[in-house]
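Shown here: the complex without one of its protein chains, the others still in place.
Presenting chain A:
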Amino acid sequence: MRLPSWISQHLAALRAVLVFTVILGIAYPFVMFGIAQIPGLHDKANGSIITTADGKEVGSGLIGQSFTDADGKPVLTYFQSRPSAAGDGYDPTSTAASNLGPESIEDVLPVPGAVDDEGNPDAGTQSLLTQVCARSLEIGAREGVSGARQFCTTDGVGAVLRVFRAQGLTGAVTRAVSVNQDCPATPFLASYEGVTVECGKPGEDYSGGVLTAIRGDAPADSPVPADAVSASGSGLDPQISPAYAQLQVNRVARERGADPAAVRKLVDENTLGRSLGFMGEPGVNVLKLNLALDRELPAR
């Protein structure tokens, strides 16, 4: 019996899908798995797991982790990783970036007493700018340098005004609100074009004003480096920049009672330069560095 051609066409297609699934979907990955298990490749194919001298697995040499205690506070004897947007931080089962844009500058302030659908207190939403400012302030305090940044207030939120003008977009300023500073905070600017700046009231609609970020007088390059205040793409970045590592050397040395020069030497040993001298950027593997610290300069 001869099948109509459109049916035989689809039967050929079905057979093709099955044949290719066997070749490309089963045989190919298993053969590659077999090749990847030869000595030299085996450890890498299985996740570059790092074990301590006493045989304990502490993580992967390629995956970053948080060096924080049970309360989420940084453990000061260790170098700290970058901020992470993966789950609660460095969670490989939910890798992610923040995905917040370059003009994410206005917070939604938490309304006191309000609850969300699940009955939790309203936490508001922090803009990327405020997150950056808060991180900078915290890291500056931890490392003993100024955490001041452009477009940030001294209390660590985005320095952003909603400016109301007489004719909407133009005309004299009638009102200015520092929208990220929750009342009764003192606004970072006393007055804007002659008008007294108000603090932000949670839940109030300021959308009629023009969003205006204020640069302020902080220097353009802060002692707290860029990677220290920004989250990575994967949320699992195993590295920090050499500059951020240098910033942490004195604090780590002090907390461990060690010589800063010895700590600096370990930083250098765990710094990976550009591949072939021109690909990518140099970075310091934080887990390997901290393991080296525990091995060679144990905390006293």
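Everything that follows uses one rule, which is that contacts are C-beta pairs under 8 Å (C-beta built on N, C-alpha and C of every residue); 3 or more make two chains touch, one makes a residue touch a chain; residues count from 1.
Rule of thumb we're sticking to: contacts and distances are computed from a predicted model.
Undergrad: Which name from "Potassium-transporting ATPase potassium-binding subunit", "Sugar ABC transporter permease", "Imidazole glycerol phosphate synthase subunit HisH" or "Pyrroloquinoline quinone biosynthesis peptide chaperone PqqD" does UniProt give the chain that's left off?
TA: "Potassium-transporting ATPase potassium-binding subunit"
Undergrad: Can you say which of A:P121, A:G168 or A:G280 touches the chain missing from this structure?
TA: Of all options in A:P121, A:G168 or A:G280, contact with the hidden chain holds for A:G280.
Undergrad: Given that one chain is not shown, which residue among A:S222, A:Q248 or A:N270 touches it?
TA: Touches the omitted chain: A:S222.
Undergrad: Considering the whole complex rather than only what is displayed, give the residues of chain A touching the chain that is not shown.
TA: 6, 8-17, 19-21, 23-26, 28-29, 31-33, 35-36, 41, 44-49, 56-70, 75, 78, 82, 86, 90-105, 128-129, 132-133, 149-152, 158, 213, 215, 220-222, 225-227, 229-241, 272, 274-281, 283, 287, 290-291, 294
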